[in-house]
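The complex appears here minus one protein chain, its other protein chains still in place.
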Amino acid sequence: MSETCIQLKSVSKMYGNTKVISDLNLSVKKGERLILLGPSGCGKSTTLRMIAGLETVSSGDLMIDGHRMNDVPAGKRHISMVFQDYALYPHMTIEKNIAYGLMVNKVNKEEVARRVDQVLSILNLKGLERRYPRDLSGGQRQRVALARSIAKQSTIFLLDEPLSNLDAQMRVSARNELLKIHETYHQTFVYVTHDQMEAMTLGHRIALMRDGQLQMLATPYQIYHRPANVFVAKFIGTPATNIVHIHLDGDHFHFQNHSLTAGKEWLPLIAANGSNEFLLGIRPEHMQLSKINKPGALSGTVKRVEEYGSRTGVIFNFEESEMIAISDSRNWRNGERIYFTFNQKAMYLFDKDTEKTIGFVD
Amino acid sequence: MSETCIQLKSVSKMYGNTKVISDLNLSVKKGERLILLGPSGCGKSTTLRMIAGLETVSSGDLMIDGHRMNDVPAGKRHISMVFQDYALYPHMTIEKNIAYGLMVNKVNKEEVARRVDQVLSILNLKGLERRYPRDLSGGQRQRVALARSIAKQSTIFLLDEPLSNLDAQMRVSARNELLKIHETYHQTFVYVTHDQMEAMTLGHRIALMRDGQLQMLATPYQIYHRPANVFVAKFIGTPATNIVHIHLDGDHFHFQNHSLTAGKEWLPLIAANGSNEFLLGIRPEHMQLSKINKPGALSGTVKRVEEYGSRTGVIFNFEESEMIAISDSRNWRNGERIYFTFNQKAMYLFDKDTEKTIGFVD
Amino acid sequence: MSVISKKWISYLFILPSLVIFAVFLIWPGIYTVYLSFLDWNLISPTKRFVGLQNYLSLFQDPTLYKILMNTFVYIVILLVINCFMPYLLAFVLEFVIVRGKKLYKKILFLPSIISLVVGSMLYVWILNPVSGPIAIIFKKIGIDLPTWSSTSGLVLVVLSLITSWKVFGYNFIVLLAGVSNIPSGVIEAAKLDNIPLHRIFFQIVLPMSSATGIYVLIMTIVQGLQYIFTPINVVTQGGPNYASSNMIYHAYQQAFVLYKTGQSAALSTLTLLLFTILLFLEFRFVERKVYYAGK
Amino acid sequence: MPENKMEWRRIIWHLVLIVFVLVALFPIVFAVSNSFKGLSESYNSILQLIPAHPTIENYKTIFTSLPLYQIIINTFTVATVVTLFKLVTSYLAAYAFSFSHFFGDKLLYFLFIATIFVPFTVTMIPNYLIISRIGLLNNIYGVILPQLCDATGIFLLTQTMRTIPKSLIEVSRLDGVKTVGILRDIVFPLTRPAVISIGIMFFINSWNEYVWPTLILKDRANFTLPLILQMFISSEGGTNFPIAMAISMVTMFIPLVLYLFFQKYILNTFSQSGIK
Partner (left out) sequence: TSGNQSGSGETHKTVIEYWHVNAQTQGGQAVDELVKDFNAKSKDVKVVAKYNPDMYKGLMQNLQAEKAAGKSPALVQVGWAYLDYFSNNFSYLDPNDAIAKFDPKNKSFLKENFLPNVLHLAQNKKGQVGIPYSLSSPVLYLNKDLLKKAGLNENGPSSWQEVRQFADTIKKKTGNYGLYVQEPADTWAQQALMLSNGAQIITKKGKAVFASKEGIEAYQLYQDMVVKDKSALHLPWDQGVDAFVKGKVGMLYTTIAQMSNVKAGAQFKVSTIPSPPFEGKEAKVPAGGSFLAITAQSEDQQKAAWEFEKYLYSRQSMAKWTEATGYVPPRKDVAQAKDGLKDYIAENPMLKAALDQMDKAVPWTSFPGNSGLQAEQIMIDSRDKILGGSGSVSKTLKDAQQQINQLEK
């Protein structure tokens, strides 16, 4: 899995005068599942489509298996793609949908039949061969789209939000389907989503993008625990990471009215950073709430309590900002004064100006 | 909040010969936020539309404030409704969109202006008055739709998946907006969604439906912790509740190969049930995993590990079925043998045939 | 849910159209059938009932077969120029050229707002095989244009071309809309599968926009045959020796040039019958296979 | 290189399209050009698109020798009355078909649409007789009368109305808006672009109408523009081509202006006519 399969070298994409992808460097290893994640409009689809050859590359190099592909037409790249709306041929039966591309590309008849049969059984589509896409449910259509791509037996598999049209229950099972396929064929997956749950559970690595720029490229664990900047910290995790402005004075973090002794382990990192103004990030699940004041605790007022089922979200006002903490107890009332602490090892510190992390201590 | 505002008495709805709502009994209290939740096609919208008067009631009685409303036309019910697609008039400015309904109903001019101004500022829409819906973002449109409904000042507010066209980030803030509005005006909300997170955080009570039938009507806490049947247990909570077939023999629960001493507290309930065949429900977050066998532990093989950020999902094979547990540790490897235990107080038992709960012990 | 709360209002809304259709379309249709059993010259006070005589002489006249054949040839030519060509160009514009769609649309639609009488006359001059501008240019490179207006066969083609000048643009924008409605993903999927363009056109675009295609097809046949009336009347009056006449023009000629009302009515009835069969065939065999977007 | 191949393909198709554009435009340019030539010049410098001795004599001639103002007024009257009536009748019918269910609605709609398939020769003789019986022969109202309704209008407007989201209607219902209010405040404003462009198309078609007026109108003073043109074609004294061109220009003028002003609406509405 160490061989590079797809590589983008300083790739940019312009639409007219607007740059929607700038200077993207990305390499995907053979057999890897890479996730492109990011908010709507950040350029995920555009990146994927450049790899597929459906959009031209404005500048930079796109390499596949070591060959420059910028000018190779889509049809010659031997890439499979699953579209968000599945892009099934509505006028062909399921069988035909799968077989069509193969037949046109002169795969011989028995081979086509064999492959169709195989993917139909892998994806549990037996019995639906003669139906038309319109007669299938969303989940079935999605499976047909997968089947069609698999039958092509290409080593690169691009997926553009393939599950976003499914409802919550179906998404979970479709996710498992995808993993099963990958286990069987070990293609290189490049998978676009804006659902972080999907990204975390499916990806070997996640490329988090924003406004056409790569924010972070790392494993799900790192993305979650080692966010490179404020954006990453806020984007990943629900409820979102609390971000508060602090500044360091001596060995104390100062909030507006509160202050806190800075953990010793942070001091070298802080010193290395130069500036003393920071953005502090704390995940809701890393905070401990209490009704009793303890030394080193900060205090706020409960604004609202949200029921999540097994746990509870407590939204409270801390100084001028609103924070959220997750608690196992349901015993919080609106307006009540609460005290919270957090493990400084699990917190994040970002430089106020660059919004980049200054490092981690745990 | 105890006065009844909307009441459905044995309401059914037929489309031709198919019954899409059967014998629905439901009452909504004044000022309550009731959520209609359920999978796609279960009849949520139909129920809402019957309340609004956009669909006729095939049989049963629909009461509002104690009056039978079956034959009162929609325009006379004084109900506000927010549609999934917002249903803004594309040819009217934002201002006009809000004012139109009021003017038609002969509210005097100053009053209209006052209300428009008020809702615009409440929903942060100042400055957009003269724009047309097409010039707004999804989130803004959604706010305009809310504003329009609020301006009507009706006491009943129906919302049909008002947030489903927004992306994850916007949904969270829109949810807070809705709560703010409710805090201000205390309308009776009937809110349709198929997103359980939304349902849990927004609803005073949730009506969970399936195939036109009410499955459970209770508070979010009860829906989560006291599921009335297998469907409710599986539908609420992610990852979904594990369901395994067991049967009782003496004081032991028997799985296929494993067995377990039944908690004493369960025995009376089991006895009351008659049958000895059950479906056991355990939530993934209520299971403890271990690498070491302990007395009373069951064992399985890890199939896959999912990264959720702060926690980890462990999918493992237990006998013939697949189960999932949530663990704080990330230290699990595929294929590894594991042992799990669970607190019998937190588990659910459902009668095998009726799939109904036999009761709770904690 | 109906917006119109009372049913009688719906009927009231439909009434004006219904009355006009009844008086000027349905009754005349029936009356034409009635006339086809009579011998009458439009003014004489006596109408003579002749039974099927008009139909018999219609079928005995070799001209009928010539005109049927012409009608068929017109249909084929019109289909090629006004249905297939715009289809192909719409496809090319949408998926190959991509740019300049708006401009081409604007210009190509332009002739469809111009009177066909004007167009016919213009083309008579432009295409004058001896002294028109085209002929002169061709002459310079040593090619003599055939005298199309008096050459059977060729005259059908040229009259169809003149009609196409007017009809093409409308069909083009309709088909372009139909083709643009195909989800781009499907075409991209095909491109990724290395499907050649001509296959994309015939095997994907054509079937997927067939609802629009059928509409244009039917309109081309039904409207085209009526449109072509004007150039026939302006340019050849059906000549030479009926080589450019079609069923519509011939019915007109019989009625208003030769005053043979019965013959004309019989021919019209026959035309109506043919159109009905066409419509029926369309419903029976094509409609079922048509793919409707969004269903 | 494959990119180049693609480029080449594009260029070739552009060329094909340009040929179509030329075919579409040439007659119009030719007409403009010749309408400003004298008879002799039009005969003898055919290939010269810009007249060497431009003259407006032809226009003068037609305006002085023909009751052209009267004819334009006739054409305008016919086109306007026909358009207004067609719009009103089609709009009402389309509204009923789109927004209500009543007994026989599907069948009636089908019948209405099927009338598009009736060739005009089928109704030609009886309608001629009707018009002559009620004494409207040689009268523009005889031209107008049978054309007060149009199945394509019903079809296109029904198509358009059906695209109005149901929820818009429902919201106004909830607000207590009545049928008339919905028609006036919601449906009409939303279909206005379609109404405008369908109206313009009705107008242009009626303006250009040729066959039926030839049967009905006898007297020059009652003529419409397309008939005037026929007066200059192939008559015994020879055709005066430049004058015919000047008349063509007059005939084309109004439709062209309308098209240039409303092309966006027109193209949009007619683009949708094939999509069921």
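As written, the chains take the letters A, B, C and D, and residue 1 is the first residue of each chain.
As a working rule, a contact is a pair of C-beta atoms (placed from the backbone, for glycine too) under 8 Å apart; a residue touches a chain by one contact, two chains touch by 3 or more.
Remember, predicted model here, so these are calculated numbers, not experimental data.
K.L.:
Touch partners of the unshown chain, restricted to the chains that are shown, please.
P.N.:
Looking at the entire complex, the absent chain's contacts are C, D.
K.L.:
Which one, D:L137, D:I196 or D:L256, makes contact with the chain that was left out?
P.N.:
Looking across D:L137, D:I196 or D:L256, the contact with the absent chain belongs to D:L137.
K.L.:
Using the touch definition from the top, which of C:F229, C:Y242 or C:F275 touches the missing chain?
P.N.:
C:Y242
K.L.:
Hey, which of C:S10, C:N54, C:S149 or C:N181 is the one touching the hidden chain?
P.N.:
The single option touching the absent chain is C:S149.
K.L.:
For chain D, which residues touch the unseen chain?
P.N.:
Looking at chain D, the ones touching the missing chain are residues 39-40, 42-44, 46, 62, 65-66, 132, 135, 137-138, 214, 218-220, 227, 230-241, 243.
K.L.:
Touching the missing chain, which residues of chain C?
P.N.:
Residues of chain C in contact with the hidden chain: 41-43, 124-125, 128-131, 147, 149-152, 235-237, 239-243, 256-260.
In this section, only the chains that are shown with their structure count from here on.
K.L.:
Rounded to the nearest whole Å, what is the centre-to-centre distance of chain A and chain B, using the mean of the C-alpha atoms as each centre?
P.N.:
Distance between chain centres, rounded to whole Å: 26 Å.
K.L.:
Spell out, as numbers or ranges, the residues of chain A touching 2 or more other chains.
P.N.:
As it turns out, chain A has residues touching two or more other chains at 73, 76.
K.L.:
What residues in chain D touch two or more of the other chains?
P.N.:
170, 173
K.L.:
Write out the stretch or stretches of chain D touching chain C in their complex.
P.N.:
9-10, 13-14, 16-17, 20-21, 23-28, 30-31, 46-47, 88-90, 92-93, 95-97, 99-103, 105, 108, 112, 114-127, 129-130, 145-149, 151, 154, 166, 169-170, 173, 179, 182, 187, 204, 207-208, 210-211, 215, 225-226, 229-230, 233, 241, 244, 248, 251-252, 255-256, 258-259, 263, 266-267, 270-276
K.L.:
Of all residues in chain C, which touch chain D in the complex?
P.N.:
These residues of chain C touch chain D: 1-5, 7, 9-11, 13-14, 16-18, 20-21, 23-25, 27-29, 31-32, 35, 42, 89, 92-93, 96-97, 100, 104-111, 113-119, 121-123, 125-126, 131-133, 136-137, 165, 168-170, 173-178, 181, 211-212, 215-216, 218, 222, 225-226, 229-230, 233-234, 247-248, 251-252, 255-256, 261, 264-265, 267-269, 271-272, 275-276, 279, 292-293.
K.L.:
Touching residues of chain B toward chain D in the complex: what are they?
P.N.:
52-54, 73-77, 79-81, 83-85, 87, 89-91, 100-101, 104-105, 152
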